[in-house]
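Only a single protein chain was left out; the remaining protein chains are all shown in position.
Per-chain residue numbering starts at 1, and chain names A and B are given in the order in which the chains are listed.
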Amino acid sequence: MPLAQTSTIVPVVIDDALCIADKGCTVCVDVCPLDVLRIVEGPDGSPVTAHMKYDECWYCMPCEADCPTGAVTVNLPFLLK
Amino acid sequence: MDEILDGTTQIDCDILIIGGGTAGPMAALKAKRKNPKANVILLDKANVKRSGAISMGMDGLNNSVIPGYATPEQYTKEITIANDGIVDQKAVYRYAEECYGIIQELDEFGIRFQKDQNGEYDVKKVHHIGTYVLPMPNGDTVKKALYRQLRKARINIINRYMATRLLTGEGRIAGAICVNTRTAEFLVVRAKAVVMSLGAAGRLGLPASGYLYGTYENASNSGEGYSMAYHAGAGLANLECFQINPLIKDYNGPACAYVAGPLGGYTSNAQGERFIECDYWSGQMMQEFYDELQGGKGPVYLKLNHLAEETVAEIERVLHIVERPTRGHFHRGRNTDYRKDMIEMHISEIGFCSGHSASGVFVDERARTTIDGLYAAGDMANVPHNYMLGAFTNGAFAGLDAVDFIKDVDFADFDMGDVDAERTRVLAPTKRDDGIPPNQIEYKTRRFVNDYLQPPKVTAKMELAQRRFEEVRHDMETEMYVRDSHELMRSLEASAIMDCADMAAAASLYRTESRWGLYHNRVEYERDDENWFCHTILTKGDDGKPAHAKKAVDDYIVEIDEDEKDAYNNQRVTSTVAAE
Partner (left out) sequence: MNALFEDFDEIAELAEGLDDASPGTRIMAVMELANSADPAAIAHLARAISDADAGVRKQAALALTAFDGPETAAALVSALTDSDPAVIEAAALSLTELKDPEAGDAILPHLGDTDTVKLTACFAGIKELRRTEAMGAAITALKHEDAGVRIGAVGVIGWLQDEGSLPALRDAAKDVDTNVRRTALAALGFSKSEHAEATLIAALNDPEWLVREAAAETLAKVGGAKCVTALRIALEDEFWQVRLKAVRSLGKMNAVEAALEIAPMMDLLIPNLRKECAAVLGEMAAPETRPYLEKYVDDTDPDVRKNVRWALGKIDAQ
């Protein structure tokens, strides 16, 4: 499957040190209307931290507002900032 | 997550509500309260907790009709005039009569509206005739409060399922087909009644930034509601009356002139002068905006820098907390200080949305579409200038009427072949091992929308659009390729966007006159009341392409005097509902 690798910069950043995905938190993933956040899993499949998987962000903020530990920062997508 | 799984589940319910944004939750609550035994399902592509236009809240009701501040007659008149007369007033009037009750209910839910220091509603005067703007100081709590009510009422909520097609049989609604956005599993819901509240078609034109999701509307509202209604055979009204908004350039969010308005802010040209005649966010206003830019007097700005520090601080406080809270980041990033700088605005790309214009799935004053048992409410239904309170109120109407409808009916039989056909259509991009990704299909469609459909509208360009759309559709149907179920969702959106683009072109070509200011400015045609003082209804023709018909505007229940129409055309003083 010859799809190219095009690099992109994603607007949403997670502070791994604060994220408690390992305790079962998926709040940011749950609330995102565009469904672009995911939980990174460790080698054993256990949750580690959240990250932005798809660069399709409406810069709307629920992920940041609802994160219980303040781990999420929403920046504006470069193309429009 | 995101791998593509195989599977289909079928479930039954009395009332299926598709879209849990604004109208949907209210429909669900009203239906459940009226008949607690009814099995009501609220289904959403996202998560109801934070979905839809109001996901981060709203800073006010734009169109509240509160006794003592405005009357239903006055409101109906102004909406009629602002929409160049093409309005079935019954629906507007019923909204105007009942929306105050909905405000009080929302208040009880814990959604807070601005009250003065005596605890009375603090309706803002935007103009001297009617007063409709009711600010919401803690507008960020709207969605939370609604969600709480849904949980309390024990409404069945299904998240992360995207509806793709409606099912019909025996001449009425039978249910809907949905796809899980994280597993690609199918869900067939049989329902006696279906309420559609899937919001606007917000990803139709391409934002000037080029970012597919840099839209005014919540980008998860990609037009499936319109597409589903179309394929089910429902009528869609006046789709040529596009939504075009005056927005903050690049950020593409509302400038909120109506927040700033009562405090003295206004839209100005480069000289810092007011130029907009029309107070109403309407096609006429957008035409004036367009003319100013074309006339070399632009850029156009939101002007606040003439206000006192205390006032600017107050405006900032409101604008940077709710609705689009990243707005503050945006201005900071660009070093824009409201005290010193004016805020550059521009004309947005096109979309479909009755919240701000007058197009959508045709409904009557009970939110009934042209298909029995199928309802539509909110931004996708054609009650004009609905905004948030319209979505709540008409959603309530839909829920209440649906409860009556299901009393006498059982599930309609439908053809299982329809489900199989939909499975084949949906899964096609997963069966290929190479091809065009959905984002490129979407980008190309939306770029053509900008190139050929953005008003002013030119016949030859729109015909070209149709040819280009056909080519891209062919590519989409034969070559689109997805790797996981998330991309599959995007591919389904691309297909709905394509349907909307087709409808936008077809509807615009059909109405051979100009109307609604910039929204349907056809350069080759003048306004033509004799032939076109009517709704246009678009349906799916026997050839699978859009078919058109005219529908007479219902007799007015609130008369508009000739001189009032003139007053609007010549001086435009009567319109007062705030924009945005």
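Rule of thumb we're sticking to: a residue touches a chain if its C-beta (ideal position, glycine included) is under 8 Å from a C-beta of that chain, and two chains touch if they have at least 3 such contacts.
As the structure is a computational prediction, the values presented were derived from the model and not from experiment.
Contact with the chain that does not appear here is found for just one residue of B:11, B:66 or B:321, B:11. Checked against the full complex, the one of B:3, B:108 or B:471 touching the unshown chain is B:108.
In the complete assembly, the contact with the undisplayed chain comes from B:311, out of B:71, B:311 or B:439. Against the chain not displayed here, chain B makes contact via residues 7, 9, 11, 48, 108, 110, 116-119, 125, 127-128, 138, 141, 144, 148, 151-152, 154, 156-159, 180, 182-183, 185, 187, 264, 266, 273-277, 308, 310-311, 567, 570-573. Across the interface with the omitted chain, chain A contributes residues 20, 22-25, 27, 68-69.
Note that only the chains that are shown with their structure count from here on.
We define each chain's centre as the mean of its Cα atoms; on that basis chain A and chain B are separated by 27 Å. Within the complex formed with chain A, the chain B residues making contact are 1-2, 46-47, 49-52, 55-56, 140, 159-160, 181-182, 207, 209-215, 218-220, 250-252, 324-326, 329-330, 333-334, 433-434, 437, 483, 486, 489-490. Within the complex, the chain A residues that touch chain B are 1-3, 30-35, 38, 53-54, 56-62, 65-66, 74-77, 79-81.
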